[in-house]
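Structure incoming, see below.
All protein chains but one are shown at their positions in the complex.
Naming follows writing order (A, B and C), and every chain is counted from residue 1.
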Amino acid sequence: MRSAAAGRTTKGTREDDVRFNRLAAASAAVALLLAACGNGDDDPGAAPEETGTEDGTEDGAEEPAEADGEPVKVGVVIMTSGVYAQLGEDTIDGMELYLGTVGNQAANRPIELIIEDETPDTGTALERTRRLIEAEEVDILSGLISTGSAYAVAEFVSQSEVPFVVANAGGNDLARAQRNDYIIRTSFSNWQNNYAVGQWYYDNVGETVALIASDYAAGAEHMNGFRESFEAAGGEVVEEVLTPLGSTDFSAALGRLGNSGADGLYGFLAGTDGVIFVQQYDQSGLRDSMPLVASGFMVEEDVLGEIGEAALGVRSGLHWAYDLDNPENQEFVRLWEEEYGRAPSVYSVQGWDTARVIVEAIEALGGEIGDGAAVIEAMLGVSFDSPRGSFSIDPETHNVVHHVYLREVAEIDGEIHNTVLEDLGEFPDPGA
Amino acid sequence: MAPLLQLEDVSKHFAGVVALDGVDLRLEPGERHAIIGPNGAGKSTLLKVISSELTATRGRVSFEGRDITAVGPARIAQLGISRTFQTSGFFAEDRVVENVMLARLARADKGRWQAWRRLDRIAGLRDRALETLALVGLEHRADTPAAALSHGEHRQLEIAMALAQEPSVLLADEPLAGLAQAEREQIAQLLRGLDAGLTMIVVEHDLEFALGIADTTTVLHLGKVLSQGSPGQVREDPEVERIYTGGRSLDEVKRDVTETTAVQLRVRGLHAGYGQAAVLHGIDLEVGTGEIVGLLGRNGMGKSTTLNCLMGLVSATAGTVEVDGTDVTASGPLQRSRSGLGLVPQGRRIMTDLSVEEQLELGARPGNWTLERVYALFPNLADRRKLIGTYLSGGEQQMLALGRVLMRNPGIILMDEPSEGLSPLMVSVVRDALVKLSEQGETVLLAEQNVPMALSVADRIYVIDRGEIVFEGRPFELRDDPTLLRKTLGV
Amino acid sequence: MTLYLSQFLHAWAYASILYLLALGLSLTFGVGRVLNLAHGGFYMLGGYLGYTVLRQLDNFWLAVLLAPVGAMLVAVVAERLVMRRFYGHGMELHQILLTFGLAFVISDGIRHFWGARILTVAAPALLGGTVDLGLFIFPRYRLFVIVVGIVVAVGLWALIKYSAAGVKIRAAAADGEIAQTLGVHTTRVLATTFVAGVGLAAFGGVIASPMMALAQGVDFQMLIMALIVVVIAGLGKLETVYFAALLVAVVDIFGRLFVPRAAIFLVFALMALVLAFRPTGLFTPRST
Partner (left out) sequence: MSADAVSTTATGVAGPPPRRTGAPRWLRPAVLTLLVVVVTVVPLAQGGFTLYLATESIVRAIAAVGLALLIAHAGLLSLGHAAFFGLAGYGVALITMNFTANPLITLTVPVLLAVLYAAITGPLALRSHGIFFVMLTLAFAQVLYAVAEQWVEVTRGSDGIAGIPRPDWVNGRQSFYVFAVAVLVLVIFLGNRLAFAPVGRVVAAARQNELKAKAIGYPIFAYRYVVFLASAAITGLGGALHVHHRGFVSPRELFWVTSGILVLMVLLGGGRSLLGAAIGAVAYVQLESFFTGVTELWEMMVGLLLIGAVLTNYGRSIQTAARTAWGRLRDGGR
């Protein structure tokens, strides 16, 4: 697929013999099934035989793999396909970029990434996670773009007591109701970045706002994070539009927003929806009367290219920006661009930080990572200066504490990027 | 006391077409009734109305005094009226005995909703089914899949299924249609031999058989009851003669056919059929340039199959078809139509959504037949050129069907039952058109059951009976041989 | 009031896209009795091909021209290799399964070649921006789309009604067998309409791309909408498709305006009702 990390190749071979057996098994199953429908008996009970035989072969083959304990196996369940494949790719590249800087090892133990496709389907994500933990027996688990999947995986992970570093999924509950002893989050909580913007909007845009969000949990969390601080500041929400995920036509929504007569718009729409929305917003002519302020992900580097000119002038709050002015970031951007020849995104940074947290925790434990709880303890202790500024994990919520920046989409020497307008300060998630 | 089955002023209309018109019928218990009449007389429609597969547009059907006009087929069977189908009605995948078991179970008051015990484990069911099979002489085939039976055996199976329901009335729809001679005898035997107490309605083209088995008879013509009475009376009735022979016997067109015309269509040992049912058992015939050749025969004897097979719509299982000396046996309808064959199909098959003119021009090929000349031949079409074809009357549709073939300037025109379901007037119109064609020197193979009509225009005649050519000769030879007429054509 | 007006225009533009999509679907079914579940896939393929052409040659009109051609090539292959064996009666359910499989293949193929990234296409310069319609301002491109829809509708209607090809198509649809005996190459007509249908879908895809971004899942999403339109119009009927598309679009857009969550539900309910009580289509009298 792309630049092969030492880790992934080994994983390749290991996977292969498992695969092979499974292939054999599968084909056996098919053969058997062909035979079966040849004489189409309907006697009950013979069906399950398939499972038995082929799972037998498969697992039998895995026994020898268990023996070696040397390399640290880090399982990464993340989108490598589907709409959010780009997010996954940036995250992985970010991790590998950092690991590269420390020679793919920590406390003299080689670090081996085993990557599984999260896919938009939570069921698959859960299945892959199980495979990593039960078949690959990874020491540390990381990744997860989708909050839905994160929630689904959380319960199972805590049973198996494998430390789990969430590299993106921002659902608030991971730091609150679903807060979990074996899980930390290095990315953000949906509440964090939006809460930060509410006050700023009131001071700089206007006293009324029309909200728009994708109609799903995260959408609501983004919207409400903003609403909380905005209303606290004395602002008024005059219109609120929820659009189904995967909408391709926002003319109806824009119609209502336009009619609301608010001073401006604040919104979060996921993935495709965001791209389409910003473009149609641009076409709708609302731009002049109603400036758009967005949750940072809606205009992040991964989609910016596609939105194009239409995004210019859109302001948003996020915990990182391309031209963020600190030495770590400049170093990071330089490394990234010469490694991958494209602009990094906030997901790259999250990948980088995630890897760094893992490495430093292993270092802190001197490589003794047998006890999941201990690993999590070590991670809570980690803090450093990240491309996103000061970085630490709140021991209460297990959620990252970082600065949020107000950015504006602008043209930086011919390319469209987010440029920092203002540092809104440091924001932890309040937790439950 | 009320009759077992009674029809009062029953009429059925399909989108304007009157299939049945004020039919009355009384059946006493044990009576055996035959319904006869030429094609399009509405015989099958009548059965469908009685078995409630179709609902009468007007009138009332009553059974044992209670109205069953619109109770639906399932209920009818429940009441004890069973029916055999014109085309095979059985469950191909199931074994013979199971077909009968299902039929029997349908009338059983309990067990039809069994969801636990296997069908073949239901006490006594199989034995009773085997008994019924024995009645029709199929017991030895009990465990073969129904699909594997021969055509004749399928009929036996169907009758067995009907009998298994212990019906009080049995409706037999053309039980002999498409059977080979030996099979016909067998089925006829079987039906005659049935329990005398069983009330029966038989629809059949084979007059001998129908009149032979029946106590009473109804003659239908164009949906109306022409006459009712004993077979004897019907035999003598000149009216019946007339409708079978299509009205005033038309005066023959005197033409001297030059014996030495090149053979344009040559058919050798043609075999064909549908699935299990072999219909053609080796047809040989020739059509010379400029000839009008009549292919006569009763229904289900293979006239249409022959023509469809010549056109390539039905594929031949054996034999060859040559057009102008080139073998076209292997080619499909498209190629054949290009090599000069043109079909005026049975039932016209006029296309929906195409105007008259569009249908005429659809396949137009340069030649001496042009739009103008077709319109000249059929003025009605000229008046209705912009009308959608299916809105035309039956006669006009026939003209259109012929016209669109003429526009292709075909070498040979295959005409399938052009007079079917037309009023005597229209028949003569069609016939006059044929005369004009022959004057134009067109080559025509005309399949007809309207004997006089065919005799009056044809230069030569083939008579097809049960898939074989049983007579070849000049019209007068046939006309002067009443025994042959009656035997092969049932007139 | 102006809101409703502008919303109606938007609905109309949306309807025009749906129309292009549904038209091909209905055509293929009307003539070949093929219910092409891969139609959405071809729509999407058109969009992506258009995107590539635009990137390579930087000419929107070339994209509009070439993308359908590309998609039709794929269709020809599919038709030759697969569909052709399954024309005629008794094959409808096969067709459904085949095209269903084809849909999977196309959508995954697209993901493979173009990646999962969201792609967008800019409207050509002279159609970009907005026009002031007095009461409200409206994207110029969407007006263009409405016009395209009307042009295609009229054009195709004329083609079917008056051209020789149109007559052949209707003949093949009415009675393929007899059409053959009258010298119409039915199989070729079926193949051509199948491919033409795909062409229309792909065309719709390119035309739509400046309006809606290109992304995974659009294919099934649009297919469902098109299915609904076709069903409401009456399977295989061409005259009514345009109005059905308009109806669906209006229900959808205004549904989203007032009851955003129930919108999809409304549309489906509409289809279910039509299917259940007027299977021959909303605009056609009950056939006896």
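Before moving on, here are some points about what is shown:
FYI, contacts are C-beta pairs under 8 Å (C-beta built on N, C-alpha and C of every residue); 3 or more make two chains touch, one makes a residue touch a chain.
Values in this document were obtained by computation on a predicted structure and should not be read as measured data.
In the full assembly, the chain not pictured is in contact with A, B, C, by the touch criterion defined above. Set against the missing chain, the residues C:77, C:105 or C:151 yield one that touches it, C:105.
Of the listed positions B:13, B:26, B:60 or B:107, the one in contact with the omitted chain in the full complex is B:107.
With the whole complex as reference, residues 51, 53, 72-78, 82-83, 85, 89-95, 98, 102-103, 105-107, 111-120, 122, 145-148, 161, 165, 275-276 of subunit B touch the missing chain.
Contact between subunit C and the unshown chain involves residues 35, 82, 85-86, 89-94, 96-98, 100-109, 111-112, 220, 224, 227-228, 231, 235, 261-262, 264-265, 268-269, 271-272, 275-276, 279. For subunit A, the list of residues touching the undisplayed chain reads 15, 19, 22-23, 25-26, 29-30, 32-33, 36-56, 58-60, 80-81, 117, 119, 121-124, 126-127, 130-131, 134-135, 146-148, 151-152, 154-156, 178, 215-218, 220, 244-245.
Heads up, the rule we're going with is that only the chains that are shown with their structure count from here on.
Interchain contacts link the chains end to end along an open line, per the touch definition above. Taking the mean Cα position of each chain as its centre, A sits at the greatest distance from subunit B.
When every chain is represented by the mean of its C-alpha atoms, the one lying closest to the mean of all protein C-alpha atoms is C.
Averaged C-alpha coordinates give centres for subunit B and subunit C that are 44 Å from one another.
Computed centre separation for the pair subunit A/subunit B is 73 angstrom, with centres defined by C-alpha atoms. Counting partner chains per residue, subunit C has no residue touching two or more of them. Those residues of subunit C lying in contact with subunit A across their complex are 3, 6-7, 10-11, 14, 111, 115-120, 122, 129-130, 137, 139, 141-142, 211-213, 215-218, 221-222, 253-254, 256-257, 260-261, 263-264. Residue ranges of subunit B in contact with subunit C, taken from their complex: 15, 311, 313, 332-334, 336-338, 341-343, 345, 349, 351-354, 358-359, 361-363, 365, 404-405, 408.
On the subunit C side of its complex with subunit B, the touching residues are 167-168, 170-171, 173-175, 177-186, 288.
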